[in-house]
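Missing here is one protein chain; the remaining ones are kept as they sit in the complex.
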Amino acid sequence: MNNYQEILQALHKKYSSLKAGELASYIPELLNVDPELFSLAITTVDGKSFVAGNIDKEFSLQSTSKPFVYGMALMDHGREYVHKRVGVEPSGEAFNSIIELEKETHRPFNPMVNSGAIAIANMIKDKGGAKKLERVLKLFENLCGRSLSINEEIFLSEKKTAHRNRAIAHLLRHFDVIDDDIEECLDLYFKQCSIMVNVQDLSQMAASLANNGVNPLSNKEIFSAHFTTDIISLIFTCGMYDSTGLWAYQVGIPAKSGVSGAILGIIPGKMGIAMYSPRIDSHGHSVRAIAAFRELSTSLKLNIFT
Amino acid sequence: MNNYQEILQALHKKYSSLKAGELASYIPELLNVDPELFSLAITTVDGKSFVAGNIDKEFSLQSTSKPFVYGMALMDHGREYVHKRVGVEPSGEAFNSIIELEKETHRPFNPMVNSGAIAIANMIKDKGGAKKLERVLKLFENLCGRSLSINEEIFLSEKKTAHRNRAIAHLLRHFDVIDDDIEECLDLYFKQCSIMVNVQDLSQMAASLANNGVNPLSNKEIFSAHFTTDIISLIFTCGMYDSTGLWAYQVGIPAKSGVSGAILGIIPGKMGIAMYSPRIDSHGHSVRAIAAFRELSTSLKLNIFT
Amino acid sequence: MNNYQEILQALHKKYSSLKAGELASYIPELLNVDPELFSLAITTVDGKSFVAGNIDKEFSLQSTSKPFVYGMALMDHGREYVHKRVGVEPSGEAFNSIIELEKETHRPFNPMVNSGAIAIANMIKDKGGAKKLERVLKLFENLCGRSLSINEEIFLSEKKTAHRNRAIAHLLRHFDVIDDDIEECLDLYFKQCSIMVNVQDLSQMAASLANNGVNPLSNKEIFSAHFTTDIISLIFTCGMYDSTGLWAYQVGIPAKSGVSGAILGIIPGKMGIAMYSPRIDSHGHSVRAIAAFRELSTSLKLNIFT
Partner (left out) sequence: MNNYQEILQALHKKYSSLKAGELASYIPELLNVDPELFSLAITTVDGKSFVAGNIDKEFSLQSTSKPFVYGMALMDHGREYVHKRVGVEPSGEAFNSIIELEKETHRPFNPMVNSGAIAIANMIKDKGGAKKLERVLKLFENLCGRSLSINEEIFLSEKKTAHRNRAIAHLLRHFDVIDDDIEECLDLYFKQCSIMVNVQDLSQMAASLANNGVNPLSNKEIFSAHFTTDIISLIFTCGMYDSTGLWAYQVGIPAKSGVSGAILGIIPGKMGIAMYSPRIDSHGHSVRAIAAFRELSTSLKLNIFT
């Protein structure tokens, strides 16, 4: 097991020299970050964590939050309710495509695209936005086993500039996918994206999915096992936007990326993997994390079809 | 292991009463078939086969041929050559969408859609159509461990009515994805679709993929192990057309369907599964096979993310 | 000339029996109208008006307001400024298509679709929404030669339910076509749509365009002659949404319809024509007005290409 430590350090060393990619620019606050940050972590299902790089630096979850809030919606409402409103098909669209709705049903394609995640945020049960946020924050605290905070600068930056997400929300309202509290729903979505974690936290979140929904460090059940299968399945088929097919082909690990530069990966029954480095490619994925994940998959034979 | 036999017989009994769906109508010859046919088979990687239903009835491969000819193209040319011409992304399009080309590159989305399979057929190495067909037929004979034949009626029926596939081929020529021998290429594609197998054959073909490319009955290597991973990966992300996401979510088995009513499934390292019943749904999948695969996946816990 | 009176009365009589179509339902307040209303008017460029039917009943301008506010934007900013932000091409899209932006430039296709009209409303010069509205209202008062009012119920009804238009506005903001005052811009747009006129007013508005931009009753110049050509040109190529081609083919008169059931037509150098009857077809055009315009065009040989 000590092996994981060495592997992560070797990957850190090897890919630190990779300078390609750009900081995400559509959320202005994400530009205020050191582009050289790079950290990696593995948490196994028997509760051991291994880390390398800038492991104390926190970053915002962004889209890596989506599968977990989707899991909460499944726990709140069950499969049928959720998927009557949000589909399960890959969209074939880029992460910044204008409209992310199925042509005939006008549902979002899946919970991993922005439209789907906004519709999911609208499903979280509780009275009012503050209570709902409390539940969502508590979800991630249970996944990470510690107190977390929301980065207000990132939240406000996203809230102010998210014209496209606001357009999507109004379209969802037009098609009766969400209800009238559009701003409350968007605020909740922007805040879940602005929750700050470090790379070990993210690997622990992934490890909870790898461990049938049970946090392997606290042994607390976060999601039922059958919903955990649903979450991992959608992560695999829809998690990497329009390069999902290429990722499945080249890496073969269920994975979700966020524009902050984070990628989490799940090896069911074995481990959660997380990497963070803020320079992203044109698909919105961390350049260093893509490269290191690909090598890790090959060297540890993690491709699910190998 | 004897268990498999009983499970298949139980599924056969249970789903024989399912009468939904229609015979495929776009290839006239496919209408000349008994709609009540229903057969199931499993072949394990240690070379045992289990069958139930009308196991002697043959049917045409149709799109279940695509992953194997794709594998032959990989063996002939390697990954780079093949995927310069055909992508690896799910298309989000129905199996009968008019145009199946990526918007920017004008490549087919993947080898599992018709456009991709036509482009793959164009890659098969050898001099002239007859030689190429010989190689393709030999491929399937090696996969099935016996002599196979082409159903000329089905071939001619498809050749005569395949105006859309012919349109696709001319577009592929327009975008320089394929070369000038359009009719030769289409004939090869129509003939690979018209190869006749029974359900045990199909399960053996799937078992070869589950067994790292080696036919578990003959122990002959058909595909290199790393290409086998590629084939299974593309089957999982693209094999069920626009219901690929739903299939992954509900069944979670890499699978490929054909409009003749066949579906094959691969459990890597364990077994190949095949089912056949000719009534298909609006997505082009056998209604009975869909239902039986879903139950089989649940009862044997075959979902790859469980 | 007395002839026009008789023609309009004959059309009124003939098409009053036409009961096809439905009241517009997407603006709830538009359902509160007598579906049997039917009125017709002609105003010639030498300042004579002829009317038939329920000529005292007022209706909201809706999309028939678009060409005139577009004209005001041309007067305020000139061709270059306006058409850098809004195109001049027909969209080939229905009036309720989700997104009305050109694929490459992300501009609205033309000033006659909702997205274009919202962008045009954003261009109206003056300080603050109240002043802008005052100018827009004054424009229509000059066109009609009398005081006009805004129907607050229709305005509020539209404001409350216009989720799609709100989505469009946020997308326009996303692509920097409009600036930050989204709600002010939408309010102005909804209010211009809620201005109440009768059928004689509308024919006078059309006659001002037919008369090189000069109101033929007041002799006041509303638009410069060269901008009037621009307005009529865009009305002809884009005024009837996705049935613009059919209208040009069957009627051949530059015309603009509104979902309240109004259609205005322009015979350059001769007359303005207006018809109103609230039951609309699936394209959003008044069923009776369509039929009566078609007959009028044939009988008076008004087709511009005859």
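Each chain gets a letter, A, B and C, in the order it is written, and its residues are counted from 1.
To be clear about the criterion, a contact is a pair of C-beta atoms (placed from the backbone, for glycine too) under 8 Å apart; a residue touches a chain by one contact, two chains touch by 3 or more.
This one's a predicted model, so the numbers in the text were calculated from it and none came from an experiment.
Enquirer: When the whole complex is taken into account, which chains on show are touched by the absent chain?
Expert: Every shown chain touched by the left-out chain: B, C.
Enquirer: From the listed residues C:110, C:165, C:260 or C:277, report the one that touches the chain absent from this view.
Expert: Reading the full complex, the residue touching the unseen chain is C:110.
Enquirer: Of the residues C:55, C:98, C:196 or C:304, I need the one that contacts the missing chain.
Expert: Looking across C:55, C:98, C:196 or C:304, the contact with the absent chain belongs to C:304.
Enquirer: Of the residues C:20, C:130 or C:246, I need the one that contacts the missing chain.
Expert: The one listed residue touching the chain not shown is C:246.
Enquirer: Could you tell me which of B:41, B:144 or B:171 touches the chain that is not displayed?
Expert: B:171
Enquirer: Considering the whole complex rather than only what is displayed, give the residues of chain B touching the chain that is not shown.
Expert: Chain B touches the missing chain through residues 98-99, 101, 163-164, 166-171, 173-174.
Enquirer: Hey, which chain C residues sit against the chain that's not shown?
Expert: 87-93, 109-110, 229-230, 232-234, 236-238, 242-246, 248-249, 252, 254, 268, 303-306
Rule of thumb we're sticking to: only the chains that are shown with their structure count from here on.
Enquirer: Check every other chain and keep only those touching both chain A and chain C; list them.
Expert: none
Enquirer: Nearest chain to the global Cα centroid?
Expert: A
Enquirer: Round to the nearest whole Å and give the separation of the Cα centres of chain A and chain C.
Expert: That pair's centroid distance is 47 Å.
Enquirer: What is the distance in Å between the mean C-alpha positions of chain A and chain B?
Expert: 33
Enquirer: Could you check chain A for residues that touch two or more other chains and list them?
Expert: If we look for residues of chain A contacting two or more partner chains, we find none.
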